[in-house]
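Every protein chain of the complex appears in place save one, which is left out.
Coming up: chain A.
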Amino acid sequence: MAEANARPRLEVHDVTKSFGAVAAVQGVSFPLYPGEAHALVGENGAGKSTIVKMLAGVHRPDTGTLRVDGADVDFAGPADAKAAGIAVIYQEPTLFPDLSVAENIAIGNQPLTRLRQIDRKEMTANAERLFRRLGVPLDPSRPARGLSIADQQLVEIAKALSAEARVLIMDEPTAALSAVEVERLFAVVRSLRDEGAAIMFISHRFEEITALCERVTIMRDGKHVATELVADLSVDDMIRRMVGRDLSALFPKQDVEPGEVVLEVDGLSREGVFKDISFSVRAGEIVALAGLVGAGRSEVMQAVFGVDPYDSGTVKVHGRRLKGGSPRAAMAAGMALVPEDRRQQGLVMELSIERNVTLPRARKLARLGLLFGGTEREAAETWTRKLQTKLGRLTDAVGTLSGGNQQKVVLAKWLATGPKLLIVDEPTRGIDVGTKAEVHRLMSSLAADGLAVVMVSSELPEVLGMADRILVLREGRIAAQLTRAEATEESVMYAAMGQEVSV
């Protein structure tokens, strides 16, 4: 463990960065000590990712300085940050899928033979050495394609070690990992920390922060709130300082008398993906699709909405059979889908906020087939305001917003279509507690107004707190249907993993 008077390995000093009209980071300072894991927490949009990108050399601070071992540094690009010994592990690893694991590790500084050819033997040996040190059984010669996200992250860590990184920055590495994988990752990180590396860890899960980190820096709205020892703070303290207020109910689902049947799915199958899926959703109901990652939940709902095809079965909305494979028909029938991956499926990052909000509705907004800026702006203004989206200008690219605000734009985009059935896929993934509560409140009040909601979620507390009924999928089939009263963490997990459910 680091002593308090040790010299920081890396220091962020009074750093500011803005994008257009949005000040993402304002006067933030904190130290990273060698041999210490340091958590960076804050709501979405608090500026964590901007800090990471500045440390990674992707963005340059507008003002303020970064110091490595006490000396000011100015990173012109990611290569400079790497040379200074800083390695960043992102939530989604960035490996080259068609290169082998060993090649991925060695990329950029391949060992050479005397003839200046790549020394493959040394490369493989090096990878093996690193994996032994990390204590993970990975085959260096296999291609990176097909590795689980957890394994890909371990390869990224090996890559960082081979570049002799002394500062390891991990941006929400656990978001897509199972509990076992998280434990393995933490074991590796702890041993690196004990070898003297400075670790910066970003996560929305407080139990992980208390399990791994010694020190925590809390940010709110781009500003520095506090840097303290984790041991001195309770989780409640952290949340309060992050949000700047107390959080009352996290999952405020109101009881609603369900209305008429809105969606009926009958015997829906797609070869090798899901089989014989039947369920129905009533107005005012929230039905959750639970299950392990890869159980086929998103695939089922994407087929229902028509972005993916299905082989057999029927989808009916308000009793009328829906043409398959046509998102446009689904939209006309009153369906909306907030997809799982907002960067690839939910939003067009380069387009402006207003264009994104009005994209599915452009034909309705047109007069005599013509669209003028005014009507689009008005609609976008109304909906972003309703959802309290924090933004600079509606004409800014949506990619300049923080993750939580991007999610609000996706919600605005689909709520603006006035749906009768709302499908939300991982609606709060990678979103801070404050925005999460807002999204939950929103879904609950929409259901109370008679909207039928289908929610795909991997977060059990969310499923148990929000849903009236829970469908548990396992390997493409419905393994159990549970009412709110029957559902517990255990019963859902048992069904998801293929155990008998005793009710």
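Quick notes on this structure:
Note that in this section contacts are C-beta pairs under 8 Å (C-beta built on N, C-alpha and C of every residue); 3 or more make two chains touch, one makes a residue touch a chain; residues count from 1.
Rule of thumb we're sticking to: contacts and distances are computed from a predicted model.
When the listed names "Autoinducer 2 import system permease protein LsrD", "Carbon-monoxide dehydrogenase small subunit", "Dihydroxyacetone kinase subunit L" or "1-acyl-sn-glycerol-3-phosphate acyltransferase" are checked against UniProt, the chain not shown comes out as "Autoinducer 2 import system permease protein LsrD". Annotation: of A:L337, A:L411, A:M443 or A:V456, A:L337 touches the absent chain (contact as defined above). The chain that is not drawn here is touched, among residues A:V58, A:L359 or A:L442, by A:L359.
For the chain left out of this panel, the touching residue among A:D72, A:E195, A:E350 or A:E490 is A:E350. Looking at chain A, the residues touching the absent chain are 16, 18, 21-23, 60, 62-63, 221, 223, 307, 327-328, 330-331, 337, 339, 344-351, 355, 358-360, 362-363, 365-366, 369-372, 385, 390-393, 395, 413.
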